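One structure is given below, represented as structure tokens, and several questions about it will come after.
With one protein chain held back, the other chains of the complex are shown just where they sit.
This part shows chain A:
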Amino acid sequence: MAAAAAGSLRRAGWRLWRGRAGLRCQLYPPQRALHASAVLRRASDEKKEPLASSPQQQFDSPPADPQPDHEPQGPRSSYTGQGGQESEDYESEEQLQHRILTAALEFVPEHGWTAEAIAEGAKTLGLSGAAAGMFHNDGSELILHFVSQCNTKLSDLLEQEQKQVQLGKTEKKPTDQFLRDALEARLRMLIPYIEKWPQAVSILLLPHNIPSSLNLLTSMIDDILHYAGDQSTDFNWYTRRAVLTGIYNTTELVMMQDSSPDFEETWRFLENRIADAMNMDNTAKQVQSTGQALAQGLMGAAVTITNLTGLNQRR
């Protein structure tokens, strides 16, 4: 009980320390004079604040919208209060960008990870395709968004599982089983996009993308090992993460050229690699003890030889 409480406290502290990306979304937009926004939608339509200047009048009763879109009808104006900060009812540009990227994902199998897919995504939200200009031309933001979405889904999944274990509903899995299931779940999220995934990997390896993609990769591996119950505080922390990253990357590569039904070959490969990793731990200990034994044996042999040849005797 106390251990569980301590564990959850530690997790909370760990998350805070890591400064997760969620904080980034809460940046306040810069000071802006009163104006109307055509697209950024209100989170709640209840509060209706008075509109001052005339340009907003034209948006009070929006012209007949030819495209049926998911946004709430009625006045869609945003404005800033006295302090100059945007009213918290409205979504920020970042949230709109997230929405566009999420909508763009369904066009990826057809167009690949490109600005065209983003333009199609924007069109489904009722925006002009030119909104894709907000993003980099090579589609990197789309891929990074997808990867971070997958990582979040994985975290949620692992947290759910842990809750189940804590509530006593399910048994705690042995480490290798846990790792295998976590990696399999994460890799399965790639299946709908597996045809265009090689393109995505190559874009993620571009120099200007490496910091972000590396960041996402390491935080995902960290997540998995954390939920696996890794509490090492010595150099093992690094070795374990490096090993797991290696396993993940190689399995991903195998998956990209796997043509077996439901990727059986990939899961078998994963199983073997994890078994190897587990063995490696034992092997390391064995090597150490063997090394010690070997050293002692050599010393003994040396002493024996010196005794035999009479070099040891003092005359």
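Just so we're on the same page, a contact is a pair of C-beta atoms (placed from the backbone, for glycine too) under 8 Å apart; a residue touches a chain by one contact, two chains touch by 3 or more; residues count from 1.
The rule is simple: contacts and distances are computed from a predicted model.
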> Absent chain per UniProt: "Sestrin-1 isoform X1", "FANCB protein", "2-methoxy-6-polyprenyl-1,4-benzoquinol methylase, mitochondrial" or "Acyl-coenzyme A oxidase"?
Replying inline: "2-methoxy-6-polyprenyl-1,4-benzoquinol methylase, mitochondrial"
> Per the definition of touch given earlier, which of A:134, A:185 or A:201 contacts the omitted chain?
Replying inline: A:134
> Can you list where chain A touches the absent chain?
Replying inline: 32-33, 35-40, 55, 58, 63, 93, 96, 115-116, 119, 122, 125-134, 137
